[in-house]
Structures are given as structure tokens and as C-alpha cells.
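Shown here: the complex without one of its protein chains, the others still in place.
Chain naming follows the written order as A and B, and within any one chain the residues start at number 1.
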Amino acid sequence: MNSLTIAALLLVFLGLAYQQGWSLSRRLATPQGSLHSRPVYHGSLVAIWTLAPALLVLALWALFGSTASRAFIIANLPAEIVDQGGPALQSAIQRVRQIASGFGVAGDAQPYEAAAGQALRQFQVITSATVLAAITAFAAVSLYFARRRVAPELRARNEVERLVSYLLLACSAVAVLTTLGIVLSLVFEAARFFTFVSPVDFFFGTVWNPRFSTTGSGSGEYGLLPLLWGTVMVAAIAMFVALPIGLMTAIYLSQYARPRVRNVVKPVIEILAGIPTIVYGFFALVTVGPFLASAGAAVGIDIRATSALTAGIVMGIMIIPFISSLSDDILRQVPRAMIDGSIGLGATRSETIKRVVLPAALPGIVGAFLLAVSRAIGETMIVVLAAGNSPFLRANPGEPISTVTVTIVNQLTGDQDFASPQSLVAFALGLTLFVMTLFLNMAALYIVRRFREQYE
Amino acid sequence: MTHNQETETAAMNMSSSQFVQDQLNASEPRSNEMKTRVIAKDVNVFYGAKQALFDVSVNVPDKAVIAFIGPSGCGKSTFLRCLNRMNDTIEGCRVEGEIRLDGQDVYDPKIDVVELRARVGMVFQKPNPFPKSIFENVAYGPKIHGLASNKTELEEIVVTSLKKAGLFEEVKDRLREPGTGLSGGQQQRLCIARAIAVSPEVILMDEPCSALDPIATAKIEELIDELRANFTIAIVTHSMQQAARVSQRTAFFHLGVLVEEGPTEQIFTAPSDKRTQDYVTGRFG
Partner (left out) sequence: MNDLFSTKPDVPQESEARLDRIRAGLSRRHAREKRFRLYGVLAIAAALAFVAILFTMILSKGLPAFQQATLSLPVTFSEELIDVDPQPVREAGQSAADFQAASLRWQRDVTLINWNRVLENAVRQIAPDVEIETRDLQSIIDNGERFKLRDAFVADPSILGRTIQMDVLASANVDNWLKGNIDRDLPDAQQQLSADARALADRLYEEGHIRMAFAWHIFTNVDSRSAPASAGLAGAFMGSLYMMLVVIVLAVPIGVASAIYLEEFAPKNRLTDLIEVNINNLAAVPSIVFGLLGAAVFINYFRLPLSAPIVGGLVLTLMTLPTIIIATRSALRAVPPSLRQAALGLGASKTQTVFHHVLPVTYPGILTATIIGVAQALGETAPLLLIGMNAFVAAVPGSPFEQSTALPVQIFLWQGNENRNFFEARTSAAIIVLLGLMISLNAIAIFLRSRLERRR
């Protein structure tokens, strides 16, 4: 069935219904005085009610149409082909569809194929005609009833506005559904994983060795701790880089810099925030890693090019603008009067900052810090490229490590069966990650919100 | 007889013509009976291209209260903030002319603003205690300036300052509680205690009662009157009644110009300038 025809039909009905509602309400307006709503709203209301049932029919067709036609083809195929199932059945169905569409098949068609194709063709003609007829009928009937409702006292505007606000509410529900979807899918798939591996072995295991094979009874060891350790180590190194630089940048920009300097420097630093993380990963791999390795060699320390240190430092660079702009916002909210009070007592700028501004802004900065940590532990591409993917408990940051996020990528990008523990473990890891970041975010958002309220 | 009582009596006994004479001679450093702490001469202040003060010359007498009055935007606060160079913190602000504290030029590049502000303290319009305990608020100044060599000395300074600010009795049991938990009036007295703790020679007050209720205001005014025994005080106020109540001398600013300066009674009862008269009688402002 041609979707263009349907679209055209719907458009015709849309225009017709709108025009009907509009002109009808205008005609009513003249003799009996004023309308409750302007004709525009009557037109819109009639159009909405006319199209809604037709769209519902269309949605049903879109959802079940292909399943129905598939079932019809299978019903028309000889039993022995249906029994073969799998690719043979799939290709048979494909051939029947090609015959029905008039494209034909290479070589000669089997008699049963030709018959089935013929039947399918009839089926398609009948169903499309039915759907078209149904759409037309529904639209026409509802147009009739919607038209009858048009009256001067009809509160068309209120109805249209109510429908609009339902639509808006439905849109806000998408975000909630997303969260729900995340939680449900993570919990559900993680539960499937825990039917293979006990939660105790997962959360407290110290060996990560999932053995990429689905054969055999041994499914490998799934100890979370080495990954968690790697995650914590990289995040700690990142914060070690980002916090001093980010915070000092924010302090300088908010307390010392002239507006002109600030207006140039701030956007330039924020460029760092807009760069995709894959670019940082590449930067780590190609520039920072080799640099650290040779710097380490120069002073006699063994640092691998892909290591916790490389990933951590580059992640720290990525997080600098995050910390600096959040802290900058927060530092600027510290009341000017408080700063003046300290300066007026003869404190120097730095004394004021260290003893008054920072203590006052501390909750907000802690919030920013927590958000940054959450971002660091959830960061993926930098660690995928630069941390070396070596899931062992190691204390030396110069050695390669692996993290939760890296392992999620590794487990789901292999050729594993989705239902195997090797794949499902990604969801258990994802759940762990989600819960960790959720707590950090909630805490951070709560603290920052309280801080804002304090100075509003 | 204390110095204060004496000046007050002297002021009361003087005739208005003498005050005019006084006024005319004010720019010259004068005899020792009217000690001058701060001398400002031909002060011009610019915010960027805009001029906020025009050739202001005022003498701030020692151990007395001088009030700066005038309608909003007349430059009285700007002038006050010149005295301890708080205007330095405002981007694009430029001060010309001469301001001397005990004969030293305040705007001399050799002057250390940190030291200057330790000598010329300031209390602001809105009470602005630090987010610290009451004790820490008062101890802040002495600590940064290294005025106390040990803990006992510091405690002594804090207690004395709180007593001088008339707050000690109210807060002695909760010195470790945050200063932001006090009432508005208490907070302002805490800020005064904080300023006193550094033992400045001059205290500048920028509309210290504008955010307070009448009872708290009365307490602060009482406090100012007491403090005048030990400190030189310059106060900016919106309220003419307040100026009349607390000050010995009053300066009237209008549109960035110092219109008139003299003993408070004279400004309020027999102003020599038409503008001053219009202002104090409530015709504008």
C-alpha cells in the first residue's frame, strides 16, 4: 500500500475538517452574537477529533500489518517448507513477496510459490483497500460527530488547550520512562546474569576472567573488584589533576580576572568540555601515553604507555572545564558583601578567598566535585583506548588496568550470544555503575540545591 | 570632662556665624583643640568615564562622629569608600585628589592598603557576618593581622570587642555557633565587634542601620555614641534623624558635590545653602 496515498488522504481530511469547523462556527457566530471560542479553535478541535481515530487505525496497521502478512504467507506455503523453518522458510517468504510485488524471482517460480504469490497479492489488495476504507470511514464518521458538536457555547479553546497540555505531559513522561527503562532493563538482565553467577562471587570476587567461550561448563570467573579498583584509581588520578587546576582556574576567573580576560579565557577553556571523549582517548593513546612512558624512562620509573596514569591524566584534563565552570558559578554566588567585609578588615585577596569565600562556597564545590567524580567513573572512551585493558588488582598506576566501563564495552562488542553470562555480565556491571553514579548525583544535586537556596 | 562632652558643649555654645567661619577655615590644618584625623582635599572620583564626585574636601575630626547625608546616588558612600580605598576593588574606578590619614597620603603608592584598612575599619550596609562561628567572626581580623600571639590573647581580644559592641551578654553562651544564626541587629553588632577587634583608628559605617528594624537601630545608634570615646567614626546615613542623633558634624552631599559641612545642629537648624535647607526640610531626597 502506498504510504503517500494515506498521507494525502489524511491531509485532505485534516484540511476538510479544519475548514468545516472553522466556517461552521463563523456562520453560527453572526446571528446569535458571540462565540465562546474563536473559529480557529473550533477548526482545530474538529480536525483533531476527525484524525484521531484514523491515526489509531493506521497505528494498528503499522504494528500488526507485517505480522499478519507473514502469517498469511506461511498459511499458504506447503507444510514441508514451513517445517524446515529458519533461513529456508525466510527465503521462501522473501520469494513469495517478490512474486507478489511483481518484481519476480530469478529462475522459474515453483507452482506453490506462484500460487502463494498470487494469494498474497490478493490479500494485499484486500487489506490495503480495507485499511483505506476504514480510515476514510472512521474519519468521515468522526468528522460528522465532531461537526455536530460545533455550537456557540462549545468551549473549543479549552478542549484544544487541554489536549495540548496532555500532549506536553506525555512528552515529559518520556524522561521518566527512560529512567524506568534503564532501571528495568539493567535489573532484569542483571538478574538473568545472577542465575549463572552468584552475586557474592560477583561483588566480592577478586579475579576477572570471563573466558570468552560458550562451550564447556566452566563459565569463567566474574569478580568485580579488580574492575572497581581500576575505576576508582583512574577517577582518583583524574580528580587529582582536575581539582587543583579546575578550582584554581575558577578562583582566578571569578575573583581576580578582569572581565575582558575572563570573557576570552572562559570560553577557550570550555572548548575542552565540547571535545568528544573519543578525541581525548586518541590524544591519550598517541601523545600523552608515549610522553609519560618516555618521561618515566628518563627518571627511571617504568610507566607503560597505556596505563591508569595515562587514562587518569587525560580524563582529568577532560574534567577541568567541568569543575571550573561549576565552581565558577558557585564562587560567583558568594555574596559580594561578604567579600567586602573581609577586604574591609584589611585581609588580602587570597586571605579572603581562603578564609571566607571558599568556606562559604564549600558545599557547592563539594557538589561540583561529586558530579565530576560521577562523570569520571562513567567515562568510557578514554579508558577503552588508554588504560590498557588488564583487569588485575594492581596498586601501581604506571601499569595497565581495566575499568567497569571498559569491560561493559568488551563484553558486549564481542561475538557472544546475548543470553550468555559473558554478555549478561555487562548489565550487572552497568547496574553497579548506575547505582554508584546515581548516589553521587543525588548527593551532589541535593548539596548544590541547598547551597543555591542559601544565597537566593 | 571628656573630649566628647567638651566638643559637644563647644558646638552648642558657638553661634552660627562662628560656624560659618569654622567652615571657611576648615581646609587649613588648624589648632590642636579641633584635631583632625582624616583630611580630604579636592577628591574626584570617576567610574569609567562617569564622574561620581567633584572636588570634595572634608575634614574628619578625631574621636567624634561625622555623618554624610544626601539623597541616593549623591556620592556619599563613594566618598566613604575612598577613605579606606575600598573603591580599589571596583573595576574602572579612579580616585584623584588627596586624602590624608594622620598626615599620610592614603593614595600614596607606598601605602599598603592592608595596613590602611587595618587602621580604617568598615561596617557595611547589610550585616555580612562570615559563615563561621561568632568567635571566629570576631577573631578573623586579629588572626589575619597576627595581633594575638597566643590563644588567651585572642580570646581576650574577642571578648573585649564583643563587650565594646554590647553583644557579649547576648552571645556569651554560644560563641561557637554560626554568626549567621543571629538576628539582623545582632549580626550588625557582630560586624561592628569584628571591626573593633582590629582596633582601627577610624571606623567607616555605610548605612549600618538601613536593613534593621527600629529597635535594633536604636541599639546600634547607642553603640555608636559609646564608641566615639575611642574611635573616629564616619557614618553614611539615609536618615536625617539618625544623623542628628549620632553625629557631631554633618556633611551634605548632592549630585557628587559636597554642598555643606559643619556641626550637626547648624546643618539641621541653620544651613547656609539653599539645597541643604530643601533637603533637611524634606523638599526632596
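We adopt the following convention: a contact is a pair of C-beta atoms (placed from the backbone, for glycine too) under 8 Å apart; a residue touches a chain by one contact, two chains touch by 3 or more.
Computed from a prediction, not measured in an experiment: that's the story for all the values here.
Chemist: Touch as defined at the start, partner being the missing chain; which of A:A79, A:V176 or A:V299 qualifies?
Modeler: Only one listed residue reaches the unshown chain, and that is A:V176.
Chemist: Out of A:I81, A:I408 or A:I447, which residue would touch the omitted chain in the full complex?
Modeler: Checking each option in A:I81, A:I408 or A:I447, the one touching the absent chain turns out to be A:I408.
Chemist: Looking at the whole complex, which of A:S23, A:Q98, A:Q333 or A:N396 touches the chain that is not displayed?
Modeler: The one listed residue touching the chain not shown is A:Q98.
Chemist: Considering the whole complex, not just the chains shown, which residues of subunit B touch the missing one?
Modeler: Missing-chain contacts on subunit B: residues 2-3, 6, 32-33, 35, 62-63, 102, 112, 114-115, 118-119, 144-147, 199, 201, 229-230.
Chemist: For subunit A, which residues lie in contact with the unshown chain of the complex?
Modeler: 98, 102-107, 157-158, 161, 164-165, 167-169, 171-176, 178-179, 181-182, 185-186, 188-189, 244-249, 251-253, 256, 265, 268-269, 271-272, 274-283, 285-287, 317, 320-321, 324, 346, 348-351, 353-354, 371, 374-375, 377-381, 384-385, 405, 408-409, 412-413, 418, 426-427, 430, 433-434, 437-438, 441-442, 444-445
As a working rule, only the chains that are shown with their structure count from here on.
Chemist: Using mean C-alpha positions as chain centres, tell me how far subunit A is from subunit B in Å, no decimals.
Modeler: Between these chains, centre-to-centre, one finds 60 Å.
Chemist: Residues of subunit B touching subunit A in their complex?
Modeler: That would be residues 84, 86, 89, 91, 113-118, 121-122, 124-126, 128-132, 140-141, 144-145, 191, 194-195, 198 of subunit B.
Chemist: What residues of subunit A sit close enough to touch subunit B in their complex?
Modeler: Going through subunit A, the ones touching subunit B are 258-259, 335, 337-338, 340-348, 351, 355-356, 359-360.
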